[in-house]
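Removed: one protein chain of the complex. Kept in place: all other protein chains.
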Amino acid sequence: MSSLSYRQTFALVLKRDLTIAFRHKDEMLNPLLFFIIVVTLFPLGIGPQANTLAKIAPGIIWVSALLATLLSLDRLFKADHNDGSLEQMLISPQPLFIFTLAKITAHWLLTGLPLILVAPILAALLYLPEQSYSALFLTLLLGTPVLSFIGAIGAALTVGVKKGGVLLSLIVLPLYIPVLIFATSAIDTASLNLPYNGQLAIIAALFFGSLTLAPFAVGAALKVSTN
Amino acid sequence: MWKWLHPYANPEVSYHFAGKLKPWLGWASALLLTVGLIWALLFAPADYQQGESFRIFYIHVPSAILSMSIYLAMAIAALSSLVWQVRLADASAAALAPIGAVFTAIALLTGAAWGKPMWGTWWVWDARLTSELILLFLYLGVIALHNAFDDKQMAGKAAGILALVGVINLPIIKYSVEWWNTLHQGATVSKLGAPAMASEMYWPFVLCFLGFGLLVGAVACVRFQTEIITRNKMRPWVRNLVTSEVN
Partner (left out) sequence: MSNSSPLVQAEHLTCVREDRILFDQLSFAINAGDIVQVEGPNGAGKTSLLRLLAGLSQPYEGSISYIGKPIVQYAERYHQDLLYLGHMPGVKAELSAQENLAFNLAMAGGDSSLAEDTLAKVNLLGFEDVTASHLSAGQHRRIALARLWQSNAKVWILDEPFTAIDKQGVTALEKLFVEHAQNGGCVILTTHQDLALPENMVKKITLAYRLF
């Protein structure tokens, strides 16, 4: 029996997850629409003054991104759990972290990437200063994968729990705080035309840290919660 | 490697061990707290700057220190349960979580009560208070996850993984909050610490701290016993225990 390489396994699972998502286009767009709607609620609640909005724009965009990511996390392992394909992954001879890495990558491509693409439009609605756009883009590029990685741990822990959606938010949101702090501060710093390499470096460190640790934590969590 | 732990990995032995330990810890804690709190609240000198309101320090600081240490203890228990498969370690982690949450809440409430005379408001986004608040969220997440499972074995393991993820994140959160705080507020409102505490303040503090620490131990024993009983209620020794207590 020929054994699959890690790369082939990764590609197979990624391709399958993306195919499934693209056959549900409407569902795929929901987190993105949620993101856009939440962001537009803030000017309505706070008032249209340009300088107030510009000041809180980084926070609004990032908090909305956290919430939009959370909304899509519940589905990450639930469908696989319900139809039995999760069991098949757990007893596959391929290491579990390849599967989890592939699934998390698919999740980011489907939710994180669209957020990055629409963020500039929303930033314009909130009068974000021009010099902050690159910081917004870079923090989202490095930060949203961290959200997917950490969120996947929560999704794996709650996969066996009925109605785990609110519980998932409760356990994942506090873990998102560092990303939120450093990302918004990078954008703030950029608006003052100051260098924000420090914040970016920390977010990059969080990215690599979660990239190496999260797939294993997710694997352990899946084994426990489907026991 | 963990051979010496073996007798305690037996639920029945650990149950009785915790039962024996409980009164010792309880009485020692009661004694220390009585002496310490009376000394601290009535006899220790008032702070020259903060006056009488400083006395809440004797409750606030021990609770704050314990809230962090209990999280650490919980994570160590979770690690030994998940990695070295030490039986009952997850039960002790589950026993510790609500105690830690309560001490975190005490630290927050006493912090607010201290803040009112000091800063003129109940709440200040001070770095230490903010990370204490996030710590409370982490505790509540662990407890909520533990309660979400019907099967106690699974609940203990899942909550253990979350506690470990939390303990890795805790220093990052603490660092980020401190950093956020200095960025947004400067050092204008920082809590007046106690540089080189006078000895007549130091000793009552030590007594209070040890007293609260032992109290955690005593309550943990009670909760640990409950966890063991609920995990083993179908075992004959538990049923014997119940029948012997009833008769």
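Labels A and B are assigned to the chains in the order they are written; within every chain, residues are numbered from 1.
The rule is short, and it goes like this: a residue touches a chain if its C-beta (ideal position, glycine included) is under 8 Å from a C-beta of that chain, and two chains touch if they have at least 3 such contacts.
Everything numeric here is computed off the predicted structure, so don't read it as measured data.
When the full complex is taken into account, the listed residue touching the unshown chain is A:S85, out of A:Q49, A:S85 or A:T212. Residue positions on chain B in contact with the hidden chain: 150-153, 230-231, 233-234, in rising order.
Along chain A, the points of touch with the absent chain fall at residues 1-4, 8-9, 12, 16, 19-20, 23-24, 82-85, 87-88, 90-95, 226-227.
Methods note: only the chains that are shown with their structure count from here on.
Across the interface of their complex, chain A is touched by residues 82, 134, 137-138, 140-142, 144-145, 148-149, 151, 153-154, 157-158, 161-162, 164-166, 168-169, 172-173, 175-177, 179-180, 183 of chain B. Considering their complex, residues 150, 153, 157-158, 160-161, 164, 167, 170-171, 173-175, 177-178, 181-182, 185, 206, 213, 217, 220-221, 224-225, 227 of chain A touch chain B.
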